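In this view, the complex is presented without one of its protein chains, the others remaining in place.
Right, chain A next:
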Amino acid sequence: MTNTFNKVTESIKNAPAWQQKYREIMLLGKTLPALADVLKTDDALVSGCESKVWMFVEFDLTENTLVVIGDSDTRIVKGLLAIILALYNGLTPEQVVNKNAYEEFEKLGLISHLSASRGNGIKAMVEKIQTMAQHKLS
């Protein structure tokens, strides 16, 4: 799984300028399949001020690994969502709890997107995943 994450984020890490970084993020967002409109319910909304993020977090019962799907109405947030998905999808609850999204975003030079003022719901997405994992463990 770490390999998927590295592959997905390599171009972002290697982007020579912020413009290229954002382009890579937005391209990554485009690779994420769109959620069907019927799934874009208010219940699935992650609280964010400006951009809408719909997310479903479950654990695969046979494998006991995390399955996250999601979508966003903005290009950048959708790309960031794709990064989160690549980071957490397929991990066991223990692995999820030990995986620090903040550190990964820091390494990618994207930490500012986790700040409260962005109001983009990325922070809330990470918290939702972490809460699910902790719930599963307890």
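We take it that contacts are C-beta pairs under 8 Å (C-beta built on N, C-alpha and C of every residue); 3 or more make two chains touch, one makes a residue touch a chain; residues count from 1.
As a convention for this text, contacts and distances are computed from a predicted model.
From the names "Teichoic acid D-alanyltransferase", "DNA polymerase-3 subunit epsilon", "Cysteine desulfurase" or "Cbb3-type cytochrome c oxidase subunit", which one matches the UniProt record for the unseen chain?
Checked against "Teichoic acid D-alanyltransferase", "DNA polymerase-3 subunit epsilon", "Cysteine desulfurase" or "Cbb3-type cytochrome c oxidase subunit": the hidden chain maps to "Cysteine desulfurase".
Across the whole complex, list the residues on chain A that are touched by the chain not included here.
These residues touch the chain not displayed: 18-19, 22-23, 26, 49-51, 73-77, 119-120.
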